[in-house]
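Yeah, one chain of the complex is gone here, protein chain that is, but the others are all in their spots.
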Amino acid sequence: MVQLTIVQAVKFALEQEMERDSDVLVLGEDVGINGGVFRATEGLFEKFGDNRVVDTPLSETGIVGAAIGLALYGLRPVAEIQFDGFLYSAFDQLISHAGRIRNRSRGRFHVPLVIRVPYGGGIRAPEHHSDSPESYLVHTPGIKVVTPSTPYDTKGLLISAIRDPDPVIFLEPKRIYRAIREDVPEEDYVVPLGEAKTIRAGNDVTLISWGAMVRQAMAAAEKLKGKIDVEVIDLRSLSPIDVETVTKSVAKTGRVVTVHEAPRTCGLGAEITALINERVFLSLKAPVERVTGFDVPFPLYKLEDYYLPSINRIIKGIEKVASF
Amino acid sequence: MVQLTIVQAVKFALEQEMERDSDVLVLGEDVGINGGVFRATEGLFEKFGDNRVVDTPLSETGIVGAAIGLALYGLRPVAEIQFDGFLYSAFDQLISHAGRIRNRSRGRFHVPLVIRVPYGGGIRAPEHHSDSPESYLVHTPGIKVVTPSTPYDTKGLLISAIRDPDPVIFLEPKRIYRAIREDVPEEDYVVPLGEAKTIRAGNDVTLISWGAMVRQAMAAAEKLKGKIDVEVIDLRSLSPIDVETVTKSVAKTGRVVTVHEAPRTCGLGAEITALINERVFLSLKAPVERVTGFDVPFPLYKLEDYYLPSINRIIKGIEKVASF
Amino acid sequence: MPEEVVGKFEITMLKVLDVDGNCDETLKPRLSDEVIKKLFELMILSRTFDDIAVKLQREGRIGTYAPGRGQEATQVASAYALNDSDWFFPAFRENAVYITKNFPLEMLYEYWGGDERGEKIPDDFNAFTVAIPVGTQIPHAVGFAWACKFKGDKRAVLVYFGDGATSRGDFHEGLNFAGVFKLPVVFLCQNNQWAISLPDKRQTASKTLAQKAIAYGFEGKQVDGNDVFSVYKAVKEALDKARSGDGPTLIECVTYRMGNHTTSDDASRYRTKEEIEEWAKRDPIDRLRKYMKRAGLWNEEYEKRITVEAMEKVQKAVEKAESVQKPEVKDLFEWTYSDVPQRLREQQEELNLSLKERE
Partner (left out) sequence: MPEEVVGKFEITMLKVLDVDGNCDETLKPRLSDEVIKKLFELMILSRTFDDIAVKLQREGRIGTYAPGRGQEATQVASAYALNDSDWFFPAFRENAVYITKNFPLEMLYEYWGGDERGEKIPDDFNAFTVAIPVGTQIPHAVGFAWACKFKGDKRAVLVYFGDGATSRGDFHEGLNFAGVFKLPVVFLCQNNQWAISLPDKRQTASKTLAQKAIAYGFEGKQVDGNDVFSVYKAVKEALDKARSGDGPTLIECVTYRMGNHTTSDDASRYRTKEEIEEWAKRDPIDRLRKYMKRAGLWNEEYEKRITVEAMEKVQKAVEKAESVQKPEVKDLFEWTYSDVPQRLREQQEELNLSLKERE
């Protein structure tokens, strides 16, 4: 066991996978000698050299497009996109190619690449440094999307992502990169893609979240202890979604709140509402409530606390469904 | 009155707006002498010259980025992106800029541009020529999204879009470009953005759709005549959504089916389910049913009839909610 | 301190065979008579394939098709220059490239007939699938070449695209990567003068497309794309250079799209008869025929024989393609992920149900 933060767990997973498999390589802007702007690749360049830890030009289409080519060959590229807001310029390569190559070639080709993206708000960053792009990605067939909320899951999910034969977008909740430190096994283990985790049992309300919002959700649940018994699910895998864990919980509680940072409209929260509606309609005792970012561009930081779901807003959401 | 198809109504609206306002200009690939690959700009080049109808290089980021610059100045650019699948490479300019400039500059700047995009499947087209990207767009704050399903609405909505001070993505259902011909007033009129239209009254089930799927929806409703009384809503404006028209209908019927071509997960159908859930939960007599494209890349054309919501699938959806 | 010159660049154009079939023997690549005949036959086969494809589309037997007529010299000679272990990445008009590398013709027809199975490239065939979004294949080829270098392979990668593609960000970002990492990749721009209705002179203000390589710090050159010898020579040299670790090359093959952009296009709307006639005189097949005649490699009987053979091959391919069973429902769902996730299994079930009940 070692005590690690999330960002350290990223590095640890990369390092172990690079040791295990010489076809794993890391590429992106400033991932080399600089160790990444969040230091998520610190030390890898020194350890594995410039052949396996590659600083690229400032070129997101180039990074994702080249990663596709590397993966087509059979390598295991792990690309870093420096911030959420810069992923958009690689969307065409993701949507038109990464997600379609297996299908288009009837399985002749596949692209086992990972794109790591520090994402989300709450760090007083400049514009375009606080977005939550998961909904765009989850809507896109052919790619998988995961986000951890703990160091343990970070390592296990990242290892799974690297070994997965499909393209995986690995969203890293940068706001809590260093907020938690916990025991992480030194040996190799995986957290399977596609599995949510119930991190708090409860009977009254199901609270579903992912990434940095999981901590807010837990805080809200704790605050309501004794009043409302909240079950908290860390979705972890956003595509595919673990519908079973969700519906099982809802079948029990009949009341649901989803929490995410991304804008509400067409956000992943909507999909969860729809899935619940379709599958456990008769269990529902109240409308599914969404506590989310608002339908506005992520603001400059003086307004970000207003934008982001606060513990208080989550509590209000829970109270609302509980008292419906 | 003139009898026009949808694609002719596009041209008619462009022509009238260009006559009315010398700041309106048309740009895109092959929109000039070729009149656009769908002939939607046919004759405009001859009438308005190469200053106002401009063939651009093959460059979607350039087209949308330049349209932003033109609009910043105060012109009214109407850009054509040749097919749905090529809009993705302009997503960064749309998401990071078109949708944020007003907000970022606190209203000092705004970008009254229109992006016309022939979209959707059903025409036996090559790969990347049949996508329905509306969900990505509706999730993006700061841009408006509309799609007509009739020649009348096409003209009225396009005129509204051109005059609107915000960026508007105008999705044109290419599958029915020439499928309908109807009376369209010669004079100037607008169909306001943000208003859905109930195109068939009914008491049992609310059927919500847009674009080319509206005709499928109507056909399904007609087939069920005498058995199930279906109310059909043509959403028209996808962002902002006309929640009132939707909820009013659902308050009456208590049963809803949404129909769209885009993949199901995180599609606009999910948002409609969520909105209904939040607003008229107690009226709901059955889970909202989604009849949509599947969560796979749009296939090559031998499989497209399987992919696209068929009249039969819609009927099954209606029957399902009706008999719940 | 006057204005100091810090960079000097030159772009050249290679022509070996002129329009009348006269050959500059000093520049001619070493090719045996057999190979020259082979190139000619491949051009004939490609054109036959192409003509039939256009016909099939008119009859509704395949979908929208992008004809390659006029570009055979560029496509056949460049593909012929590939080593067995090299790879190519096509755009969407490169049927003659596939054909030259002996790709099953029927699969091409299957693909253009709207069936993904036509893109299930055989395992031992070193090529990637068609790329419809213009220019997007360039970064893939670059990444693949990067992998070759990473692995120490002696392989080169050849990527095809048109004049229109040079305007796209994917072109730029791809070529820049190739320059920075000195990758074993050859960028082959088929400047066929048109991107649908936009002539190359309005696609960019740069006089040649070859000079765009200057922006990436590697060599760019123009060649006469209607001349098999020029194309073969330039591409072969560039591939050898790539394999030797000397980095990428941009080759602009100046050629002409003699047909419509696709079967949905009507080129007479935007280009003149005169232009078409002018380029018809430079037809790459005619040109090589003239050379071969003079060199004693051609007679009418020979042409007749290879034409009949080509037609037979093509006919057989059409039959094969058309006898393939329609893809099934499960083909819609099976190939999106390595495993079929539950939601897709459910959706497949939903579709199956709706189809059954219809019966």
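Per-chain residue numbering starts at 1, and chain names A, B and C are given in the order in which the chains are listed.
As a convention for this text, contacts are C-beta pairs under 8 Å (C-beta built on N, C-alpha and C of every residue); 3 or more make two chains touch, one makes a residue touch a chain.
Remember, predicted model here, so these are calculated numbers, not experimental data.
S.K.: In the whole complex, not just what's shown, which of C:Asn95, C:Asn191 or C:Thr208 touches the removed chain?
M.R.: That would be C:Thr208, which touches the missing chain.
S.K.: Among C:Gln57, C:Ser167 or C:Gln347, which residue is in contact with the omitted chain in the full complex?
M.R.: Hidden-chain contact among the options goes to C:Ser167.
S.K.: Using the touch definition up top, pick the residue from C:Glu10, C:Glu59, C:Asp84 or C:Glu274 that touches the left-out chain.
M.R.: C:Glu10
S.K.: What residues on chain C make contact with the chain left out of this view?
M.R.: Touch set of chain C with respect to the missing chain: 1-16, 18, 24, 26-27, 167-173, 176, 179-180, 182, 202-208, 210-212, 214-218, 222.
S.K.: Touching the hidden chain in the full complex, which residues of chain B are there? Just list them.
M.R.: Residues touching the hidden chain, for chain B, are 25, 51, 54, 56-57, 59, 61-62, 64-75, 77, 92-93, 96-97, 99, 101-110, 141-142, 144, 164-166, 194, 240-241, 243.
S.K.: For chain A, enumerate the residues touching the unshown chain of the complex.
M.R.: Against the missing chain, chain A presents residues 29-30, 32-35, 37, 55, 57-62, 85-86, 88-89, 124-129, 264-265, 294-297, 299-304, 306-307, 310, 312-313, 316.
Throughout what follows, only the chains that are shown with their structure count from here on.
S.K.: Please tell me the distance, in whole Å, between the geometric centres of chain B and chain C computed from their C-alpha atoms.
M.R.: Chain centroid spacing, chain B to chain C, equals 35 Å.
S.K.: Between chain A and chain B, what is the gap in Å from one C-alpha centre to the other?
M.R.: Once rounded, the distance between the two centres reads 30 Å.
S.K.: Suppose each chain is reduced to the average of its Cα coordinates; what separation in Å results between chain A and chain C?
M.R.: The answer is 40 Å.
S.K.: In chain A, what residues contact two or more other chains?
M.R.: 61, 92, 96, 99, 103-104, 141-142, 241
S.K.: Using the touch definition from the top, which residues of chain C touch two or more other chains?
M.R.: Residue numbers touching two or more other chains: 116, 133, 136, 169-170, 331, 335-336, 343.
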